[in-house]
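For this view, one protein chain was removed and the others were kept in their places.
This part shows chain A:
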Amino acid sequence: MAITGEIFRQNLTEFLEESPSGSPELHVLAVDDSLVDRKVIERLLKISSCKVTVVESGTRALQYLGLDGEAGSLGFDSVKVNLIMTDYSMPGMTGYELLKKIKQESSVFREIPVVIMSSENVLTRIDR
């Protein structure tokens, strides 16, 4: 996550430069099952002038995006998210499974970049 912070700051500057001028601040949805990590990510994003929503699981993320199949979503996406950052290994749904669900379920959210973070350094354990 230390390295993520640096990379994030560098890429964020590029990302902001590519956005149409005068656009409002970026809204990032961060997903992580660790309380410690959520607190750090939230602070890091806020200090980078982003609007942040932090959730603890893939399920919660899908609920937030209105993609959980619950009745009540009128087909109009009121939630505007510019970037999704998710931990890879989480109980229940991995970050990759979340990514797949988002890309499959919604034509709107399919366009959103998703960053998956992992502290795993043995690649074969990141089950593709």
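One rule holds in what follows: a residue touches a chain if its C-beta (ideal position, glycine included) is under 8 Å from a C-beta of that chain, and two chains touch if they have at least 3 such contacts; residues count from 1.
Here, contacts and distances are computed from a predicted model.
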According to its UniProt record, the missing chain among "Histidine-containing phosphotransfer protein", "NADPH oxidase 2", "AP-2 complex subunit alpha" or "Metaxin" is "Histidine-containing phosphotransfer protein"
Contact partner of the left-out chain, one of A:43, A:80 or A:100 = A:43
In the full complex, chain A touches the hidden chain through residues 1-2, 5, 34-37, 39-40, 43-44, 47, 87, 89, 119-120
